[in-house]
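Working notes, beginning with the structure itself.
One protein chain is absent from this view; the other protein chains keep their places.
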Amino acid sequence: MDATILGAAVINGLLLGGSYALVAVGLTLIYGVLHIINFAHGSMLMLAMYGVYFLLVKAQVDPYAAIPLMVVVMYAAGYGMYRALIGRFSHGKDENILLITLGLSIVLENIALFFFTGDSRNITVSYSDRMIELGPSLVPLPKLVSFGASLLLCAALAWFIARTDTGRAIRAVAKERHGARLVGIDVEKILAVSYGIGIACLGAAACLLVPMFYVAPTVGHLFVIVAFTIVVLGGMGSFLGALVGALLIGLTESLSGLFLGEALGQIGISLIFILILLFRPTGLFGGGR
Amino acid sequence: MLEVEGLSKIYGGLRAVDRASLRVAEGAIAGLIGPNGAGKTTLFAAITGFALPDEGRVRFAGVDITGRAPHRICAQGMVRTFQITQPFAQLSVRENIMVGAYLHTPDRDEAAARAEAVARQVGMAALLDRTAAGLTVAGRKRLELARALATRPKLLLLDEVMAGLNPSEIDEIIPVIRGIRDAGVTVFLIEHVMRAVMSLAENVHVLSYGKIIAEGAPRVLAADPVVIEAYLGHGAAQRLAGAAHA
Partner (left out) sequence: MSAWRVPVALLAVALAYPLVFRTNFAINFGVLVLFFAVIGQAWNIAGGFAGQLSFGHAVFFGTGAYCSTILHVKLGINPWLGLWASAAAGALVGAFIAALSFRFGLKGSYFALITLAFAEAFRILTNAVEFTGGGLGLLIPLKRSAANFQFPERIGFYYTILALAALSIAIALWLKRSRFGARLAAIRENEDAARALGIDTFREKVKIMALSGALCAAGGTFYAQYFLYIDPVVVFGADKSVEMLLVSMIGGTGTVYGPLIGAFLLTLVGEGTRALTNAQGLSLIIYGGLLIVIIAFLPNGLIDLFKLRWGRRRA
């Protein structure tokens, strides 16, 4: 095997992992606080990507410039969805939350299919094809930007959870919901805020993904099973875990693609997922179950 | 009937049960008492296969059952109840008890008949068609007892079946437990309600910090300074004695 090809695959894998981290970090936050798997994650990402797409096509807003707007809009959407549907109708059962998010994902995806058709759409911005030389390989600029942004996003979230009052309340609710209620925290509100933040991350992710990816109603599928794998691998609820997990998964996908071929290469992720569930379901950075 | 020898259960360096040894004679009602956190429930779990012991042996009816799975231990005739009641919430009382009765018969009618008989025995015949989730605390405690009885045990391990009951409910359940023993089932119970222990148990083991510190008839133990100190703290026996003299 040529060292250059291997090096290029490694770089490619890490960059891919950066994109995955953008999606996984919000999912791990939601899991860490609400203890549920958010099945609507992929379809919320898809909606955000359509948002970014239409902002560019209809209003000429550059995807990167749309980040603040998309973060705010997606936060509001997540917060509202939790308040109006998930929190209200789950009757306090985790199983129901899971099914409601599943129902939401089916509805959202098919609304997109209904209105936007199944066609995939691409955009081009001036920097879409700009290549940067990185060691042995040429790397598209948007990939590099999204990689850097995913590091920033993880750091920002970790800081927010550790240092702000809201962050402390979130941690309290995540650890001991009942106790948090006793000390006067509005638990329902904190749960909605956490869900909102998790979805807000998707707003940023969408802005960073659209310049290098197509948009289609099923685009969420590409990310969501991978994101589940990352969240479990990193330890549900751990930001550092999500980042490291995402990079590992990106590397796995790239390297198994190199050695096993494109089609069979994807099986690496499923196998890792199965093995981690069996042998270390708390993940690399998780505490006790 | 039950022989425990040098049993230990260690959780992260802490000896929750520390080389405990005890015997329960066939046909007896034996008690296990001790302060909160002494390791009583852990000892029960280690005996019944819910926790794998780190040291020691458990022999039941002459057979070494150390480390066997709970369902196999139950099939051999030793069954436990849970301190925090674990009903099959969405099932009716009848269906709950039938699960136990099915251990020895695959036949639905036979299991149903057994469930009704057991329900009468523990005084919940009127509640057979209620959903378990709708029972009061006293009802749930009786259901634990009934389900366990339905498996036709030789030895019944009861983990605080009286906790959370009011005095009149306790008065009702004491003769039920005595009746179970009189029907030929050996009973070993963890209990905090001293009145019940005094009136039921012939022989009591005292557990403190995972160790068996005393054993004997309940009246004798109640006056034992070692036991009093285990419950009330170091020097308590002396202070109590002093107070009695003054």
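The first chain written gets the first letter, and so on, giving A and B; residue counts start at 1 in each chain.
Here is the rule we go by: a contact is a pair of C-beta atoms (placed from the backbone, for glycine too) under 8 Å apart; a residue touches a chain by one contact, two chains touch by 3 or more.
Predicted model, so just to flag it, every value in this text is computed and none were measured.
*Asks:* Which of A:F89, A:W159 or A:F259 touches the chain that is not shown?
*Replies:* The missing chain is touched by A:F89.
*Asks:* For a quick check of understanding: of A:T4, A:N110 or A:T164, which residue touches the chain that isn't displayed?
*Replies:* With A:T4, A:N110 or A:T164 as choices, the missing chain is touched by A:N110.
*Asks:* So one chain is hidden, and I want to know which residue out of B:M98, B:L158, B:I173 or B:V227 touches that hidden chain in the complete assembly.
*Replies:* Hidden-chain contact among the options goes to B:M98.
*Asks:* From the list B:G34, B:P87 or B:G210, which touches the chain that is not on show?
*Replies:* B:P87
*Asks:* In terms of residues, what is the contact footprint of the unshown chain on subunit B?
*Replies:* Within subunit B, the residues that touch the unshown chain are 48, 50, 69-72, 74-75, 79-82, 86-92, 95, 98-100, 102-103, 105-106, 108, 111, 129, 147-148, 150-151.
*Asks:* Identify the residues of subunit A touching the omitted chain, counting contacts across the whole complex.
*Replies:* On the subunit A side, contact with the omitted chain comes from 36-37, 85, 88-91, 95-96, 98-100, 102-107, 109-114, 117-118, 217, 221, 225, 228-229, 232, 261, 263-264, 266-267, 269-271, 273-274, 277-279, 281.
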